[in-house]
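Could you have a look at this structure, given as structure tokens, before my questions?
Left out: one protein chain. Kept in place: all the others.
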Amino acid sequence: MIYAIMYGLTVGAVLYLISVGFSLTFGTMRVINFAHTITYTLGAYLLIASMRSLGVPFFWGGMVGVAVAALAGYGIERFVIRRLYGESLDYTFIATYAVFLIGVDIVKWLWGVFPKPVSDPLGKTVDILGFVFPTYRLLVILLAIVVFFGLELFMRKTMVGKIIVAALDNREGVRCLGIGVEKYFSLAFVLGSALAALGGVLYAPITAVHPYMGSHILLLCFAVVLTGGLGNLRGTFLASFALGMLISITGRYWPAGSEIVAFVAMAAVLLARPIEA
Amino acid sequence: MLQVAGIDVAYGHAKVLHDVSLDLEEGKMLFVVGRNGAGKTTLLRTIMGLLRPLKGSIYFDGGDITGLPPEQLYHRGIRYVTQDKKVFGSLTVRENIEIAAYSSGEPLSQALDKVLEIYPKMKDFLNLKAGQLSGGQRQILLIGQAMVGNPRLLLVDEPTQGLAAIVINEIARILKHLKGRLSAVVVEQNLPLVSQLADRVVVLKEGKVTQVLDDASEICNTSLLEKAL
Partner (left out) sequence: MGNVVKERGLVLEKTFVAVGKQLTQAGVGQKALELILIGVVFLILVPFLGAHRATDFAIFCIIVLSFDLLYGYMGRLSFGHLLYVGVGAYTVGLALRYLTTNPLLAIVLGIVAACLAGMAVGAITVRIAGAAFALANLAFNRVGWFLVMSPLKDITGGENGLSIRNLSFWYVNFRNPTFRFWFVLASLLLVFLFLRIFTSSSYGVLLRSIKEDEKRVRFLGYNTQLYKWVTFVLAATVAGFGGALTALNYGYVNPNTLDVHANAGIVFACLLGGSGRLYGALLGGIIYMLITNLLPVYFQRWEFFLGVALLLIVFRFRGGIWGGLEALYSGLAARVKSGSSKEGMSR
């Protein structure tokens, strides 16, 4: 049972990292970015590629993955999202889905369809109260917590962060105060993409790395964001871990149902709290 | 100072303003009155660049500002205080002002002084989250926020709506204080207030200007009102 909880926390940590960006984009621009998880996928694949082709250790491979994926995120924002900014959200959704399709195909073309295994980079374990946990997973959880506090600081103490918070509250108000929100949304977007890539890098040793991994996690991400509240970063944090645990514990007793459980939770939240425009 | 020349504004296919014009001289206060749905908010939003007129032009300070976005208009000195009294609820009062200060390039201490000058009691609220303020306090915060930087023209939408009498007096005091120092276009339904403060009154009915009064006391003439509204 305790292992299920540990696994749940790990999944929650990864979910958090990926969902932050999604929540921000959804909260600021009201845009559902289906391509969000392309950076997640890219992060994982670039990690593997740099480790295999460049012989680089996990850490540096991860850095490469995050950096390049963030660049890709910037490209998506610049050439797709920004073009459709202010227009129908549906078109943006379709456009980002199109980007997702193209991205998946590029991944398949470059690296093939078969899942690539990535081994635990640390390979060590930690003994806590008689239970043995992989150090790596603990590290992932810690990282997520660090990122959370880092983001909190950023949002609360820096000017840029405060503007983003203000824009989440009242986008028009920010514009009428003479500040062009688009720049800040772009920043939030790239930040979110980088974090998603980090999520991909960190999750790679734990999950199967395959071209469609993004679409699978996106739905979970969506469930997290809906449950935690759009643009509500604290809610996203809590919801990620809650859903992570839910999935993991359900997986222990009813392996088939672990996936659905997240969506049941999401449906329950939606019934109680529908989203208005 | 501000000249609106024959603008038509529509939401989708529904035309809301028809050939609306108005003139405002520097330092004067112009009040816009009319029934609900007459198009008063639409007028302010169009001047602020949130809406684009289908035809007609808007001139400010000698320059053509038609179609310019609100971000640019802010830096030209136009301030828009909205009807829904929406502040940045997750930020503190101080941070709300800080954003305005950042945007206009004014030092925060100076900006705070300006706000406290209008409403000294705001000092007690500076560290409260703006979402916790009452409606009247938010309205005053918004007006204070508008004072930051170098405001030349205030666009205020129904400042006394939904507020208690005491608070209305407070707002009236603030507006009186601003009279002569700023130009302003104010939408109001509180007619006694209008007669006290207005240099000019424009009456809007169903998107058209039906009356322009240069003697504000006339606004209390009920027979005139019935015809115009």
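Should a chain be cited, it is by its letter among A and B, assigned in written order, with residues numbered from 1 in that chain.
FYI, contacts are C-beta pairs under 8 Å (C-beta built on N, C-alpha and C of every residue); 3 or more make two chains touch, one makes a residue touch a chain.
Just so it is clear, the structure is predicted and the values come from calculations on it, not from any experiment.
Of the listed residues A:Y3, A:Y91, A:F114 or A:F131, the one in contact with the hidden chain in the full complex is A:Y91. Looking at A:L47, A:V64 or A:V104, the residue that reaches the missing chain in the full complex is A:V104. By the touch rule set out above, subunit A reaches the unshown chain at residues 26, 30-32, 34, 80, 83-84, 89-95, 97-106, 108-109, 215, 219, 222-223, 226, 256-257, 259-260, 263, 266-267, 270-271, 274-277.
Note that in this section only the chains that are shown with their structure count from here on.
Centre to centre, using the average C-alpha position, subunit A and subunit B are separated by 42 Å. Against subunit B, in their complex, subunit A makes its touches with residues 159, 162-163, 165-166, 168-170, 172-180.
Residues 48, 50, 69-72, 74-75, 79-80, 82, 86-91, 95-96, 98-100, 102-104, 145, 149 of subunit B are the ones that touch subunit A when the two sit in their complex.
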